[in-house]
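One protein chain omitted, others in place.
Just so it is clear, A, B and C label the chains in written order, and each chain counts residues from 1 on its own.
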Amino acid sequence: MAPFTYRLRVYIEDTDLGGIVYYVNYLKFMERARTELLRELGFEQTKLRSAGVIFVVHSLDSRYLKPAQLDDELNVETVIEQASAATLAFRQNVARLDGTLLCSACVKVATVAADSLKPTRTPRPLVEALAPYLPSNN
Amino acid sequence: MAPFTYRLRVYIEDTDLGGIVYYVNYLKFMERARTELLRELGFEQTKLRSAGVIFVVHSLDSRYLKPAQLDDELNVETVIEQASAATLAFRQNVARLDGTLLCSACVKVATVAADSLKPTRTPRPLVEALAPYLPSNN
Amino acid sequence: MAPFTYRLRVYIEDTDLGGIVYYVNYLKFMERARTELLRELGFEQTKLRSAGVIFVVHSLDSRYLKPAQLDDELNVETVIEQASAATLAFRQNVARLDGTLLCSACVKVATVAADSLKPTRTPRPLVEALAPYLPSNN
Partner (left out) sequence: MAPFTYRLRVYIEDTDLGGIVYYVNYLKFMERARTELLRELGFEQTKLRSAGVIFVVHSLDSRYLKPAQLDDELNVETVIEQASAATLAFRQNVARLDGTLLCSACVKVATVAADSLKPTRTPRPLVEALAPYLPSNN
């Protein structure tokens, strides 16, 4: 299973006074990658919302290894560690183009109904579409 | 007419790789000040929204004079330059506590209906409450 | 041991299209709280930096329970779970004023030398000053 790769560039808005990417912003990079993964599979968030389903982040853990800097190009590589009835766990790695790992996180996302915000089942077609990014033994 | 003063602290999230406050963030500081001015007058944005009225920024111009840095305390001083039927023009100055001016902007805000997003009259009680922050000849 | 409490207000800049606080921004709230805790103890980050010591976030895990909304006032309560030679682990809870817990995170911070960015010992006076926020058996 190959991860889904999303590439981005570091801009001044992403940096802090340390001269490096502000650690909070890696989580934005990872969300962009999840959004693009869903879009590639045909599940734009706007469409999901109008179909009554939204994603909310349930929890995350993040580990910072090396810093990114202005003008760097980065890859965010995403796989799905676990898919259960109403949650998806994404493993996301942010790396330099030479493969140096900068930040790794697991982001757990819950599917909720757009109106009630109550947990709801992840739509079947989405689960099926995500299969290629799931561990092979799932 | 004394301006409305809102005080804030500069945190790491506000800085960029230049070691100073990222210029875009002064506009956030100014919006916090406008929000607190309205709150002091009894017009919380949440209440205005549920009363069907929201503010949208129509235009702004901003001039940057000196930079703010981490740990600085800043004052945002706000007066209303102009109040017409459906727009308010705020003059907002961000300064150090010793009075050194860092950034000055004029932010024009339009009142629109929350449902249609069409221009609507600024609620009369709000216009009256804002009087102390208006130029005396208005 | 009483936690250190930092109070903040939610502004439009903090929200996202879901009408609630964008989950990434709780991490900014928590950093403001850590900064104010250090300041109260006499360790402004600016001073620490000029003394050659900076903090870098090593890792964090965060759990989201309920959302905050525009105009909410929130408390960030901070204790120190663990203090070792060169790292500090902060437990931080963001709650509404009525005590409802919204977000809880553990943020592990490493002390590094400002010039080399290599791990260095947390300054002794700082460790001593932090004692009131440490578990009693430390």
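FYI, a contact is a pair of C-beta atoms (placed from the backbone, for glycine too) under 8 Å apart; a residue touches a chain by one contact, two chains touch by 3 or more.
Bear in mind that the values here come from a model prediction, so they are computed numbers and not experimental data.
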Per the touch definition above, residue among C:13, C:44, C:61 or C:81 touching the missing chain: C:13
Contact footprint on subunit B, counting only the chain that is left out: 18, 23-24, 27-28, 31, 54, 56-64
Interface with the unshown chain - residue positions in subunit C: 12-13, 15-20, 22, 24, 70
Where the unshown chain meets subunit A, residue by residue: 9, 11-13, 28, 31-32, 35-36, 39, 44-46, 69-71
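Everything that follows uses one rule, which is that only the chains that are shown with their structure count from here on.
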Chains touching both subunit B and subunit C: A
Chain at maximum distance from subunit B, centres defined as averaged CA atoms: A
Rotation angle (°) superposing Cα atoms of subunit A on subunit B, nearest 5: 180
Proportion of interface numbers common to subunit A and subunit C (over half same, under half different): same
Centre distance in Å when subunit B and subunit C are each reduced to the mean of their C-alpha atoms: 28
CA centroid of subunit A to CA centroid of subunit B, Å: 35
Touching two or more other chains - residue numbers and ranges from subunit A: 18, 24
